[in-house]
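What you see is the complex with one protein chain gone and the rest in place.
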Amino acid sequence: MWAWFHKLSSPKYYYEWAGKWLPWLAGITVILMVVGLYWGLVVAPTDYQQGESYRIIYIHVPSAWMSMFVYVVMAVAGFVALVWKTKISEIVVSECAVIGAMFTALALITGMLWGKPTWGTYWTWDARLTSELILLFLYFGVIALYSSIEDKRVAAKAASMLAVVGVVNIPIIHFSVTWWNSLHQPNMDIISENPSMDPSMLWPLLVMATAFKIYFVWLLFIRIRNEIISRERTTNWVRKLIAES
Amino acid sequence: MLSALITIIRRDLLVAFRRRSELVNPILFYVIVITLFPLGVSPDHEFLSKLAPGVVWVAALLAALISMESIFRQDFDDGSVEQLFLSQHPPTLLILGKVIAHWLITGLPMLVIVPLMALLLYIPEQAIPTLFLTVLIGTPILSLIGAIGVALTAGLRGGGVLLGLLVLPLYIPVLIFASAAVSTAIEGLPSSGHLAMLGSGLILALILAPLAISASLKISMN
Amino acid sequence: MRTEEVSVLRAHDLKCVKGSTELFSNIHFQIESGEALVVEGSNGSGKTSLLRILCGFNYPAEGEISWCGKTIDGHEDYQQQISYIGHASGVKLDLTVLENLVFAQRLVGSDRDETEIKDIIRSVGLFKQRNVLTRKLSAGQKRRVALARLQLEERKLWVLDEPLTALDKEFVTDFENVLKKHLEDDGMLVVTTHRELLLPDSLTKKINLSA
Partner (left out) sequence: MDGKWMFVWGSYGVAFVAMVFSVVFASRRKKKLAREIEESLEE
């Protein structure tokens, strides 16, 4: 097991290994997305309180989950990069930052589009939206730091450090924002997602959430492979690879 | 151990006092930002005192941010950063000393001036002790977190703006708890809960931040 | 502070990469107590990088450095054997010469009284300027403050990056004597320089990064 991890941290091996997975990941993502979309948009019943607009949660909730999940992945990779100095985990940090920022932005946009028909306004300072907004800032910080340092290995280490600091802070930020929110808008939480969802509505959500997760891995693998080629462009194996294709 | 801490604090204070002109800049900035709010929003007595806790603290965040850069800037230029890691004493201890010195230069003047700012913003007298306490507990947290950001961005062009992007989101919990403490004090309610929250934040920052700063400096030295 | 045992600094198969360019690779060397290593090479060949790797500030892309048989990675005592003078000499411009040295020695942990420090200041020819802000000194004089710090710290391994920059000829001779004395006392030295530095041949190893 340990030996396998060690092998995986070599860029060449990782490149080939991830390459084998790509078609499978693509296939599973597409199938799950199609199933989830059909189920969520057509099969699932209309919500008696919110009407059709509740269907936005099938992308809003998975995006929001992913926005946090990706941050944790990024921070764990950052920690590994700082302690064991493996090249692949450094790349994972910078690529996760971009993908995570996308999911966070999606969660915000879909959240706002859900808010208009539900609350009558695009933006409210509710705890969830505010936390997502701050999370987006944290992602932007990592991306900005990474792109302003020229030496990409140093940049990746700095970004890793920031990701680790961020992940320690996120629970504190989330707690403070929730607390702040309860202070100012005590009645806002009633119309958030129902904790006891009907199974006919819950299943499509779980399918979509899985689809998003697989999609993330797929996109991450593609981006990591690109970054490996870019960084290792002077090595023999990359040259051979390019010459052969 | 303690003597090393005191040595580095004394050294940094001495250096700072040799450049006295730069010493007052952050505090002037702080005062000016606070003055802008009544001008930009409204000088109405009731309205201002409602806005005041937020204004005092947003201004404190910004002032802490712009004063932060000086903590390691010179050390990177003159090669003292390397020497921190070759010392007989643990780098984290010396770094803690540097943060303390920096807080004495930037946070302490804020502490002195904040009751005056409270008068400008019509914060009732009963809330001033709480305000004072939030600044006393809150600004060291700002220094500790800010120093991580500076350690990561030192030696970069345009580091100042970048620093804001990295550090301001991390300042949010301090802003929330500190201004809420002042607000409750204005309403005449006890604010010890909020202050305890800030206090535990300070303890956490004191333990973790020096480690993060030290690791960040090592990365930036590359 | 100095021990009788022989210390060994050993570098094995070092490689350094900056960005996407490789600065050097396949660097091997070993020095023991009382020996010096002179690092040569053209501009941009990675001399400074090598010294910083030796001090543990940077990590080599490949290879390993060991001190007395133990790898320096996570070996904290090792950094406490080093005195380092880089391009920036670690001198605070807003402190006087004397203050700089007093603070430096306290941070290092050695405890000399002020007369000893003054003796060292005299030996680098800055006694008259001891209470002058370092900012007001010339480039060569600033460099001398750093060299005075070297003698004050009493560390075993001296890592010096272009120590002779801006120094005048007479002082270079003095400084060579300081280095020789350091080697005689079983010290070790790693140095880069563009100017000729006279050190006993039998104790000096050379390595050229451009080769």
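Should a chain be cited, it is by its letter among A, B and C, assigned in written order, with residues numbered from 1 in that chain.
The definition used in the following text is that a contact is a pair of C-beta atoms (placed from the backbone, for glycine too) under 8 Å apart; a residue touches a chain by one contact, two chains touch by 3 or more.
Owing to the predicted nature of the structure, the values given are computational and were not obtained by experimental measurement.
Of the chains on view, those touched by the hidden chain across the whole complex are A.
Considering the full assembly, A:113 is the residue among A:8, A:72 or A:113 that touches the omitted chain. One chain of the complex is left out; on subunit A, the residues touching it are 37, 41, 50-53, 55-56, 59-60, 63, 99, 102, 105-106, 109-110, 113-114, 116-117, 215, 218-219, 222-223, 225-226, 229-230, 233, 238-239, 242-243, 245.
Here is the rule we go by: only the chains that are shown with their structure count from here on.
Interface comparison, A-C versus A-B: the higher number of contacting C-beta pairs is recorded for A-B.
Chain centres defined as mean CA positions place B nearest to the mean of all protein CA atoms.
With each centre defined as the average position of its C-alpha atoms, the distance from subunit A to subunit C rounds to 48 Å.
Inter-chain centre distance (subunit A to subunit B, centres taken as mean C-alpha positions): 32 Å.
The set of subunit C residues touching two or more other chains is empty.
For subunit B, the set of residues touching two or more other chains reads 222.
Of all residues in subunit B, only 148, 152-153, 156-158, 162, 165-166, 168-170, 172-173, 176-177, 180, 201, 208, 212, 215-216, 219-220, 222 touch subunit A in the complex they form. Across the complex, subunit C is touched by residues 85, 150-153, 231, 233-234 of subunit A. Across the complex, subunit A meets subunit B through its residues 82, 134, 137-138, 140-141, 144-145, 148-149, 151, 153-154, 157-158, 161-162, 164-166, 168-169, 172-173, 175-177, 179-180, 183.
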